[in-house]
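With one protein chain withheld, the remaining protein chains of the complex are depicted in position.
Going by the order they are written in, the chains are A and B; count residues from 1 in each one.
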Amino acid sequence: MAEISHSLASRSAKARAGIFGDIRAALKPMRTEGAAATVVDDRIARHPRNLVPARANLPQPEQVALFIAKATEVMTSVERVASASDVPKAIADYLKGKNLAPELRLAPDPRLSAIPWDRQPTLALTSGHARDRDATSVTGAVAGIAETGTLMMMSGPGAPITLNFMPDNHIVIMDPSRIVGSYEDGWDVARTRDGGAMPRAVNFITGPSRTADIEQQLQLGAHGPRNLHIILVDQLDRGDQGPSESDGSSA
Amino acid sequence: MHPTSHDFKDNARRALDDVHLQTVMGVFRGGFVDKRKRAMERLPEFDQLRDQARDLKNHILENLDHYLERFEAKVVENGGQVHWCRTPAEARETVLELCRAADAKTVSKGKSMVAEEIGLNDYLEEHGVVPIETDLGEYIIQLRREPPSHIIVPAIHLTKGDVADTFREHHTDLKPDRNLGEARDLVNEARAVLRQKFIAADVGITGANFLIAETGSTVIVTNEGNGDLTQCLPRVHIVVTGLEKVVPTLEDASTLIRLLARSATGQEMSCYTTFSTGPRRAGDLDGPEQFHVVLVDNGRTSLLGTEFHEVLRCIRCGACMNHCPVYNAIGGHAYGWVYPGPIGSVLDPALIGLAEAHHLPNASTFCGRCEAVCPVHIPLPNMMRQWRFRESEQKLSPPALRYGLGFWGFFATKPALYHFGTGIAMTVLGLLGRAKGRFRSLPGAKGWTDTRDMPAPEGGTFQQRWAQRQRKAG
Partner (left out) sequence: MTEKPTKPRVGLFVTCLIDMFRPTVGFAAVKLLEDAGCSVEVPRGQTCCGQPGWNNGDRADAEALARQTITAFEGLDYLVIPSGSCGGMIKVHYPKMFEADPVWGPRAKALADRTWELVSFLVEVLGVEAVAARYDGTVTYHDSCHGLREMGIKDGPRTLLRSVGGLSLTELPGAEDCCGFGGTFCVKYPEISTQMVENKAAAIVGTGADTMLAGDLGCLLNMAGRLKRNGSGVKVRHVAEVLAGMTGEVAPIGDPTGR
């Protein structure tokens, strides 16, 4: 890492002192000093929920239905298959239907490598982060969030985030048991993984990339994927380290 | 960006005479308004969330120093760095120095209003670093060397024909006779051109919608995915943002996120909401090697505790301008600086001075729609009124207006004189206007009668007639 110059650091320190001095002087008449820091630490430690829309508060099977409905609204396509062994055919059919080459760039995720890809020998697989020419990526997801049909992705060795953004087509393989109601439920899942450490990147993805910057006309695939396809795989998480709750304990 | 807010009147006149702009604004008008309304109707808790967001933001502002300290500590703990800047000059220099330390030739940029505020692009370019805007709208206006005309749809003032002309002029290595007739063609071309820029960039610069004290994360919300490619492909990620963006926790950010897209575009959720926490970790296959957060004050702390304190709640959704009849009539460029519309009319005088921007808080009918739709209940009209008080105190308002108000105040605080004077005046005007019922011109009322008739008074005042009635009854 390049050395950051001394002048930059000292300018920042000087500005910081000025900023904090001004903030404290301005806020002094508005608060009782001493109490504030405790309130702040407490709020961060407890991270209480604010109002969570009733929409998100459903039994799990209905959350799955809401997730599918909401994802479909934002032009994500969703299908559901019975087991991991159905995934290769589902993907091959999807690619054929869109007239796409049978080439996949896979996230180096053990759950994905456990899929019996050899059932579709026509699929050409490579694994790793995304490269410019990769047309279709396949990744997992940490959770699905029903309230808006949102996928929650977390970066890590098995989840390079370039796969979420560079290819034209993004296929996500997820056990429907990972679908939760709200963003807050998603954060609860996140806090059980890796001892609650925040990964470098958390991506909430709600539909394929889009823009309406030209005459307010909606166009898909502005910079990220034009197609976002979710395959819900029942029992996908059974047999490996299990659904998200147990990820933390196995880490 | 060099402000032209002092020329607001001429800017507005030009905008109104610009047939091309008026056509585009005609298309814009109402689109986001209807979409926001539908999104609101689909979330019964919307108004409760707005109240909570207001209270949350108030809590943050009252504890701003503490939350900023917690945020900074977390960024550092995660291997990132925080750089504090008081002025636009300090912020520009800091970013340039970070770019130079990374030996950067080109930088890709996600959309950032704070970068506009500090004039970052011109400065980098002058110093040999090429910035490339990657939000489609920002890219288009960068090629055209224009400022944004809206904080979330920066090229709203252009048609697809304008964009096609711009691309033909600048993308000279592509076939001149290619088809650019549809928005789809333009999006595809921009995607292909910009993809190579993303890959070549040494540094990626984004703004931030939120900063999270709990985790030291910066959050960006986009629809295109450009902000994500900007931060996951280059070696260095620099976040440039205002220090008022800090929120306590992930839960608190979630509340504001529920309001942001619904208020802005009427989407329930933008496509990409990304929480970035430090540089790439051991074992990661992608992501930046360095993570810098440049926190810009630029006058924000000077608003704390003043009559403009609450404007720091703003989450930059743009709903106020989408719903503003003045913005809808003249577009964003007429405001003459970075933030147009009602939020600009309150912020710009604070950031570039009232002498430069005194027109902006006056260019409102106080119709109140901005406040009515603001997701954090900022009392924008009242703040514009506060600027008008200051303008009057500093004698920046037109003398004719000040004398006129002074006369009215003198006259109207003497009811007997007032009733006598208005009685005579209205009797005379009533007689003069009686035949036609209106005046086509009136001395001293040119601003009105140039484009409107002035309806004539009935003749005599209510008070005169009421006194007659009382006398008869008595």
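Observations, loosely collected:
Everything below uses one rule, namely that a contact is a pair of C-beta atoms (placed from the backbone, for glycine too) under 8 Å apart; a residue touches a chain by one contact, two chains touch by 3 or more.
A quick note: this is a predicted structure, and the numbers were derived from the prediction, not measured.
When the full complex is examined, the chain removed from view is found to touch B.
The hidden chain makes contact, of the residues B:H20, B:K105 or B:R434, with B:R434.
By the touch criterion stated above, the residues of subunit B touching the omitted chain are 9, 12-13, 16, 325-326, 329-330, 362-369, 371-372, 382, 385, 388-393, 397, 401-402, 405-406, 408-410, 412-413, 415, 418-419, 422, 425-426, 434-438, 440, 445, 447-448, 450-466.
We take it that only the chains that are shown with their structure count from here on.
Inter-chain spacing, taken between the CA centroids of subunit A and subunit B, is 30 Å. Note for the complex: subunit A touches subunit B at residues 1-5, 8, 11-13, 15-16, 18-20, 22-24, 26-27, 29-31, 36-37, 39-41, 43-44, 47-51, 53-55, 70, 73-74, 108, 128-130, 132, 147-148, 150, 155-157, 160-162, 164-166, 182-184, 187, 190, 198-217, 219, 221-225.
Here subunit B touches subunit A in the complex through residues 24, 27-28, 31, 43-45, 48-49, 52, 56, 62-68, 70, 78, 81-86, 90, 93-94, 97-98, 101-103, 134-137, 140, 153-156, 158-160, 163, 183-184, 186-187, 190-191, 194-195, 198-199, 213-217, 223-226, 228-229, 232-233, 243, 248-252, 254-255, 257-258, 265, 267-281, 283-287, 289-290, 297, 301-302, 304-306, going by the rule given at the top.
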